[in-house]
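Removed from the display is one protein chain of the complex; every other protein chain stays in position.
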Amino acid sequence: MAEITLNNVSKSFGAVTVIDNVSLTVGAGELVVFLGPSGSGKSTLLRMIAGLETIDSGTLTIGGKESQNLAPGQRNVAMVFQNYALYPHMTVRENMAFGLKNIRMPASEIDKRVNDAARILEMDALLDRRPSQLSGGQRQRVAIGRAIVKEPAAFLFDEPLSNLDAALRVRTRVELSELHQRMKSTMIYVTHDQTEAMTLGDRIVILNNCKIEQIGTPMEVYTYPAACFVAGFIGSPAMNFLKVQMSGSGEKAVATLGDGSRVAIPVAVPEAGRYELGIRPEAVRVTDGSGDTTGDARVVEHLGDRTLVYVILKDGTQITAQDTGRSTVAPGDRLALLFDWSHLRVCDELCRDCHVQ
Amino acid sequence: MTPETARRVNLAGAAITTFTVFCAIVWAFPIYWGIVSSLKPEDEVVRPYIELWPDTLTFQHYWFALTQTQIGTWYINSIATAVGVTILTVSTSMFAGYAISQLRFPFRKPLYWLILASFMVPTQVLIVNHFVLMANMGLLNTWAGIILPQLIHPVVIIVYKQFFDQVPKDFREAAVMDNASEFSILLKVYMPMNWGVTTALSIVTFIWSWNAFLWPFLAVTKTEMMTITVGITQVNDAFGVYYARQLSAAVLAGFPVALAYLLFQRRVTQAITLSAGIKG
Partner (left out) sequence: MIRNTRKETLVAFVLIAPFVAIYGLIFIYPTIDMFILSFQDAPLIGEGTWVGWENYTRLPRDRRFDTAFWNTAYFVALSVVPGTLVALFIALGISRLSGRLQALVLALFFLPYILPVSVVYRIWDWTLNFQFGIGMHLFDWMGIDRVPIFKMTGWFMPAVAFVTVWWTAGFSILLFLAGLRAIPQEIYEASSLDNASRWTTFTKITWPLLWPVTALVLTIQLILQLKIFDQVYLFSVGGRPNDNLVMVYYIFQRAFVNNDGGRAAAIAVVLFVIVIIVSVLNFQLMRFAERRP
């Protein structure tokens, strides 16, 4: 298992820059998730590591070896494609053996590896079938099996769950996690789904607009988002952003919300003025009695374990609040909201961060 | 692999690309050579060394062909017969294809099987009987005589039937509920929805008919009724052994269809791929 390092890597297609001076390190045995919306460059970055796209400038090191000029097959990485890319005219066994045959591995060794992988993935019965005879989930296993037999330094996953239905996606996610724990291999996983990122990743690399916004563990990224984009992207439903006027500072800081309510928030701000508060829905609770502000419930969503209430304040500000699973709130109710300030982000108007508790 | 090896792989790719382009040029060279030769005066054409561009660029052969020979008449014959074949084939195939696709009538299936089976029949074997038939009908040396046997083109009706099959049934049902007659459903719904196919098939049928040799060759003995494709090979006394002149006549004959292709490349490609799909 190897460490992978990208150093000041950039790439352009003609005049368009698609990766801009990116540096990161994936530790040996780590599962790192590249997370970001479409067009953020996450897939391109993965393909650059795999060798399917060239690296215009910067270096790539895999297991200590400089690799940016090596052919894809020579980099000792294996990739699981989004659409599996199984060879339709070959059986499962032939699909898995193909790469090993090309490097002239002895047949006995190939057989051993194929059978071992089939056992790990519980596909022994499928070895002589063709891809067209398999279900989506089975095909995905074959794609993973093809990667396993290579015994690579690292596994690269390109949105592997996006073609599966919801129930299968959850099951497979758990299986992938188990696989990682069992094999202790370096894995890089690309997705746009922040739930997958949060559940699978040892660390998450958040990409936006061809740049890295933040790198951190799931909890770090959730609790201490380094940028507005990250704050809004991680967590579902998204973080609330409230425009407030701050006066005072430290213990005596007071925030005035859009609808005029004044709330005491102990946070150190450089000077009084307009700021933006970021607060997650689970920190905005519906209370009986008086709260920090009041508003009207617009839409109520019962999720079973919790209830999401979309509230509109007097001045038109929209806040997503959370109540217990057995909430009796109905659309149109007037509600009192209480803010839990223990996890809060304050940034100035231009979204430059100044304080996170 | 070192950076040199990576560069070597890129070089191999570039070499293949260059080779492909080179082959394309060599492939098309005879056409270029034919055109260039037609622009040289006769004495230059027969020079023993290779001149890729005329020493003296001249249009005299084209002028001669257009004014001193029957090429003008041949053009008219070609246009008339090709247009005739196209209109008749496309329209009858469209109507019949619609009927087979959308309507229920006795012998519908056997008719379709018969048309499919006729694919396997080589029309060249029918030349004798076509000749006899046209002779008996007094249609030799007429446009009708040239047109009629060329109307065997089962591809067109089969493509129409397949495309009409794919039109969602809702359209027809809505139209029927609106008391539309079958004719207006065909002309106002199905035909406009498949306009692309009609264009593609028409262009390809036109080109095919323009290029036809065997039947127009047999059907016509009088030089003034010949199509241009036949005429340029038959009438040698007007041209004698004048190579450049003959080539200019060939260029004049091939120019319209080449132009049609260059203008309608996508349609031609589409029609050909469709017709092959049927045969497969």
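Brief remarks follow.
Going by the order they are written in, the chains are A and B; count residues from 1 in each one.
FYI, contacts are C-beta pairs under 8 Å (C-beta built on N, C-alpha and C of every residue); 3 or more make two chains touch, one makes a residue touch a chain.
Computed from a predicted model, the values in this text were never measured in an experiment.
Residue A:A85 is the one among A:M1, A:L24, A:A85 or A:V170 that touches the chain not shown.
Of B:I100, B:I146, B:V159 or B:V220, it is B:I100 that touches the chain left out of the display. Of B:T20, B:Q68 or B:Q166, it is B:T20 that touches the chain left out of the display. Considering the complete assembly, subunit B touches the hidden chain via residues 13, 16-17, 19-21, 23-25, 27-28, 30-31, 33-34, 37, 45-46, 48, 50, 88, 91-93, 95-96, 98-100, 103-106, 108, 111, 115, 118, 120-122, 124-133, 135-136, 148-149, 151-152, 157, 173, 176, 181-183, 186, 207, 210-214, 218, 229-230, 232-233, 243, 246-247, 249-251, 253-254, 257-258, 260-262, 265, 268-269, 272-273, 276, 279-280.
Mapped onto subunit A, the footprint of the missing chain covers residues 50-52, 71-74, 77-79, 81-83, 85-89, 98-99, 102-103, 130, 146.
Just so we're on the same page, only the chains that are shown with their structure count from here on.
For this pair, subunit A with subunit B, the centres built from the Cα atoms lie 57 Å apart.
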